[in-house]
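The structure appears below as structure tokens.
Selected chains from the complex are presented in situ; the others are not included.
Read from first to last, the chains carry the letters A and B; within each, the first residue is number 1.
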Amino acid sequence: MSSNHKSPEEWWSTAIIDMKPGSIRIRGYAIEELIGRVGFAEMIYLMTRGELPHPGAARLLEAALVAAVDHGPQAPSIAAARMAMTCGIGINNAMACAINMLGDVHGGAGEQCVALLNAIAARLGGEATERQIAEAVAAELRVLAEQSISHVPGFGHRFHPVDPRAPRLLALVDEAAAKGSVSGRFAAIGRAVEDALAARKGRRIPMNIDGATAVVYAELGFAPPLCRGLFVLSRSVGALAHAFEEMQSGERNKGPIPRHLLWSYTGPPERPLPKGGR
Amino acid sequence: MSSNHKSPEEWWSTAIIDMKPGSIRIRGYAIEELIGRVGFAEMIYLMTRGELPHPGAARLLEAALVAAVDHGPQAPSIAAARMAMTCGIGINNAMACAINMLGDVHGGAGEQCVALLNAIAARLGGEATERQIAEAVAAELRVLAEQSISHVPGFGHRFHPVDPRAPRLLALVDEAAAKGSVSGRFAAIGRAVEDALAARKGRRIPMNIDGATAVVYAELGFAPPLCRGLFVLSRSVGALAHAFEEMQSGERNKGPIPRHLLWSYTGPPERPLPKGGR
């Protein structure tokens, strides 16, 4: 492979950042010009997309990042951050424990939902009627069903009958679409998925935080893996806040349940070691 | 310990988030009110501090978060994120690899510098003359010297003669202090440390990004471990952007140097296994 013969500098090439002594440029912009003039959400957009967002896009991105910061210590990631903080490791290590858990099941629904929304959009031309959208939705739901995926990512919640974050994010997308900041087509697709699920199940399976942030990220054109990454950036805030709160508790080696409780054992009964061994 | 007899719900108590079916409240505020009305930096402040920041504080926090997002793939954390992404793990796992490396040496200088600035401030009353500040600085630098800490955290850079991020952040702190948003005392202390180091070394050892963000975070009253956490949130953006860029390269099992290069071996020469063994 030709990559074998790259120089060390070529091996580590990047289009993100350029540096000279006394100079740091991000995507071509001097860092000292960015500091104080662009917001953190805009910087996230610039770093991951290569260009600064227009103001409407920045506002939507910011809303989605705000929405997903925390869902409480019942989430394995947040519980892990808190437990980790009592084990004598740095707060960055505790945050890494949490982030490491945001996998396909815990942190991947947004990414999967964006992929679904994109797949539906790819079946449609530039403009689409409600009926065309419904047909494209039905076609993609059949694809999921053929893959035996029973749970449509981004819809339904085992705790919230309606996830309060979703309608608020959707309303912001509608506002942005009314101003022409975004197309609004992914919001329409998302709602059509919701309708299709309701028709199929006989009750509403409302869009959840993953579905609503997926609508935002799809409207903004983020690639699916970046959507997982954006969720990580957001939930990292929760990991930090919970790790710090637990740090102040002074607890040591915090396990999942209080110490007067033990686990139940379901294995073989007491038995002696067989004769022989080593 | 009484904590042994907590109920599972008490074992996992938190002051950060409250939840009921259909309701999520962060520090008492309904999530749907926060979304779209507070920025991501404000949400970070609310989550970690318990209250919303005033606008001047939010602006400074945002500037500090923007400043530290990336310093290129020479940093072990960013290199790790890129290498990890070629190993067949999720983008969240690659980000966790990076964040896990932001330890005392790689990610701790800001935290250590805040602790230093706080220690100097603790030697001063409400108001302090330049001379009093200089004396307090000298006293704390002696404490570091007694602990054989030769490198004062937050000052000097092995690549940048002047770190372009630092003067820009300091200027923003000065602006905020002029408006009364912050006291400006930690900026004064930071500069006094710089002067003391210059006098001692015979050349300027300018404040770096860690020192400048430490000034910001100290002005805003963040506890030292949170300062490390804020750096993690910021550098996670770089980890995400670099992981995603590397993902698109299609590289597999990217090592630290190109494949036509191997390491140099410094161990014992070829030798046969001793007779016997198992």
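What we mean here is this: a residue touches a chain if its C-beta (ideal position, glycine included) is under 8 Å from a C-beta of that chain, and two chains touch if they have at least 3 such contacts.
Everything numeric in this text was worked out from a predicted model, so none of it was measured.
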Copy count for the complete homomeric assembly [2 present here]: 4
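The rule we apply is simple: only the chains that are shown with their structure count from here on.
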Magnitude of the superposing rotation for subunit A and subunit B (Cα, nearest 5°): 180
Separation of mean Cα positions, subunit B and subunit A [Å, integer]: 23
Subunit A residues within the subunit B interface of the complex: 1, 3-8, 10-12, 14-17, 19, 21-24, 26, 30-32, 34-36, 38-41, 43-44, 47-48, 59, 62-63, 65-67, 69-74, 79, 82, 90-93, 95-97, 99-104, 107-108, 159-165, 167-169, 172, 223, 225-226, 228-230, 232-233, 236-238, 240-245, 247, 251, 257-261
